[in-house]
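Let me begin by handing over the structure; questions about it come next.
All protein chains but one are shown at their positions in the complex.
A, B and C label the chains in the order they appear, each numbered from 1.
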Amino acid sequence: MTTTAPCTPDELMTVNAARALAGARTCFVGIGLPSTAANLARRTARPDLVLIYESGTLGSKPTRLPLSIGDGELADTADAVVSVPEMFNYWLQAGRIDVGFLGAAQIDRHANINTTVVDRGPDKPEGRLPGAGGAPEIAANCGEVLIVLRHSPRNFVRRLDFTTTVGHGSGPGDRERLGLRGKGPTAVITDLGVLRPDPATAELVLTELHPGVSAEQVRAATGWELKTADSIGTTAPPTPEELATLRALKAA
Amino acid sequence: MTTTAPCTPDELMTVNAARALAGARTCFVGIGLPSTAANLARRTARPDLVLIYESGTLGSKPTRLPLSIGDGELADTADAVVSVPEMFNYWLQAGRIDVGFLGAAQIDRHANINTTVVDRGPDKPEGRLPGAGGAPEIAANCGEVLIVLRHSPRNFVRRLDFTTTVGHGSGPGDRERLGLRGKGPTAVITDLGVLRPDPATAELVLTELHPGVSAEQVRAATGWELKTADSIGTTAPPTPEELATLRALKAA
Amino acid sequence: MAAPKIRTLHDAVAELIHDGDTVAMEGFTHLIPFAAAHEVIRQGITDLTLVRMTPDVIYDQLIGAGLVRKLVFSWGGNPGVGSLHRFRDAVENGWPRPLEVDEHSHAGMANRYVAGASGLPFAVLRGYRGSEIASRTDTVSTVFCPFTGEELAAVAALNPDVTVIHAQQADREGNVQLWGLTGVQKEAALAAERVLVTVEEITDELRPRPGGVVLPSWAVTAVAEVPGGAHPSYAAGYSVRDNDFYQAWDAVSRDRDTFRTWLNEHVSVRTEEAAAR
Partner (left out) sequence: MAAPKIRTLHDAVAELIHDGDTVAMEGFTHLIPFAAAHEVIRQGITDLTLVRMTPDVIYDQLIGAGLVRKLVFSWGGNPGVGSLHRFRDAVENGWPRPLEVDEHSHAGMANRYVAGASGLPFAVLRGYRGSEIASRTDTVSTVFCPFTGEELAAVAALNPDVTVIHAQQADREGNVQLWGLTGVQKEAALAAERVLVTVEEITDELRPRPGGVVLPSWAVTAVAEVPGGAHPSYAAGYSVRDNDFYQAWDAVSRDRDTFRTWLNEHVSVRTEEAAAR
């Protein structure tokens, strides 16, 4: 199917996030955008993808998008339900899970994440975000990490107000030095395109643009001097099937 | 019922071991003599006694004596079945269990236990016993410990060939020094009588004789110079009900 | 053998929870003990340290009611909706009182409960490395493996004064069974000094269920029958999650006066029985 269907930037983001799971067997799924993308992947690019939610479900097969990580259907459709400590210790920490799929409030050039507090300026108290949740250990213990969030200078920042979750730390070798398993973040999928770490510097560079988006737009939406890959690709437009499936998921 | 029924020394031992559980709510039960006594207690002195087996069963109510700690009936009749790590960590180690009920191959005057190896003399290899099993941590973490074994100089030794499980160590204060919870061994019930630690010395002294047994017999069956309490009692003879229940249990 | 464990919700809360206590009301979206929290609000039990991996609307209500001095947690949001406005207002603006926080990751919190339930002073995990979380708490440290020399994170055990959970069933002895997503409830209960369980139903017998977690009566301090006591969360087999309530909470909680009016109408002046419905 090569027909281009009209779609929103959020849909471009979600469809491409789902495609990023094409090679994954098991995915530890954060709620929100990652969960939408992972559920779409299970209906399109990766029908046998094993969805793992931190509430304790291994192999959930929800028929509609869960509102929270603890929706009953996640348990009812799972291959196994385990306790939360077992999930974090036996399944996540032991390095059994291929992909950790995270959102973020702030991200920096080395794909480190802040979900704790934001600086609101002098004489103002810190702004409160929800906190770490499972992210620090998901990023530390999965085979690789995918991150999905909307692109804006508020989100893609020169310097995090707080480091909740380490991506690539301050550069190459930092994960090893810190004793973190796996490759760390391998792609950041946004509503404008895809950033990936440069192997030499572990700094996020623009590697793909969504159809109709310019590199200049992405640079303007990034709080640091975003570098671009030697050759920037364009993501394939969503197929009608992908879009129809995503819209049906969100409507259900 | 005050009728005295004829019975064997082993029956005297088991009946008195069962009686020792009259004040217990929960009992961590070793297999063999302790299990027989604990099951008898649940039918006589302590009908609501919660039997806990290291195979993972909380509140087993077997209708016949289990041959092993993993008999199916222990699970089928339990209030809850948990994993072995959970049993040792959440239930035993956390100090939730009133009484630990142990057997022993060798015991010394401070109620320390050997179930590992025996010295068979010069130029001979150590004799192999089954090993520690759950005993070291049962003795370390229950509210108190009861020990049941047959009385002989081979079992009641001046010096253990190997210290598998600490009772009272080398004397008063040793449990605290070692960080062991609970009172440690409070009674050793044998086929001849009952020994209890002297509060001042933590050394086992003869406090009760079974009917028809003399203190001299007990001393002869003990490998150290056994001291006796200021006043030695005599255990009440088994009631016909106790004996009938015990014999029915063993026959089933 | 022990005193009967079955109490009214009023009496159970009054007996088990006191001013200044450290209280964990656990539940991972499922089986959240809302009715018990509302009874705490009605009784005005205050100066609480609240503990929970995922403080959500139930803690937003307790915090907004001014009963909480400290929150120990790892993710504080309205799941699937957004922020907890009462929580934010307390942290950011000290309203209605300042709120101290002790903040962790999920893996850290889960292991803190595991240590508490295991009678250990700490737990070891692969976590927190490189995160600034450890810089804001004194309950994260490090240990070295005595065999490999590797450095690992250590977290201090959590041992609440009281843990409150909601379960589907108890029998008349006070044996409790919950099933479905059982989260960290067993660990939270076993880590606590006292355990209060509200249940959908008291039954003659507990039939073993797939995925069932059983707490024997001797590990439970008190049980109160409170049908619907998890609303707006749910009890698998008894109710479904009231997602509309969570969505609506965003607007209710955004404004201080709206929140106070809601609290007064829906919690404070209601009787225990009416509130449970």
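Here, a contact is a pair of C-beta atoms (placed from the backbone, for glycine too) under 8 Å apart; a residue touches a chain by one contact, two chains touch by 3 or more.
What you see is a predicted model; the values in this text were computed from it and never measured.
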item: In the full complex, displayed partners of the excluded chain; value: A, B, C
item: Candidates B:I97, B:V166, B:L206 or B:L246 - the one touching the absent chain; value: B:V166
item: Touch criterion as defined above, residue of A:G59, A:G127 or A:G223 at the omitted chain; value: A:G59
item: Touch list for chain A against the chain that is not drawn; value: 25-26, 48, 50, 58-59, 79-80, 89-90, 93-96, 141
item: For chain C, residues in touch with the removed chain; value: 119-126, 139, 141-148, 150, 152, 154, 156, 208-212
item: Chain not shown, touching residues in chain B; value: 31-32, 54-57, 66-72, 74-76, 81, 83-85, 88-89, 92-93, 116, 125-128, 130-137, 140-141, 162-166, 169, 174, 178-181
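Assume only the chains that are shown with their structure count from here on.
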item: Chain pair with the higher count of C-beta pairs in contact (B-C, A-C); value: A-C
item: Central chain (distance from its CA mean to the mean of all protein CA atoms); value: C
item: Where chain A and chain B are represented by their mean Cα positions, the distance between them in whole Å; value: 58
item: Centroid distance [mean C-alpha coordinates] between chain C and chain A, Å; value: 29
item: Contacts with two or more other chains, residues of chain C listed in rising order; value: 114, 186-187
item: Touching two or more other chains - residues of chain B; value: none
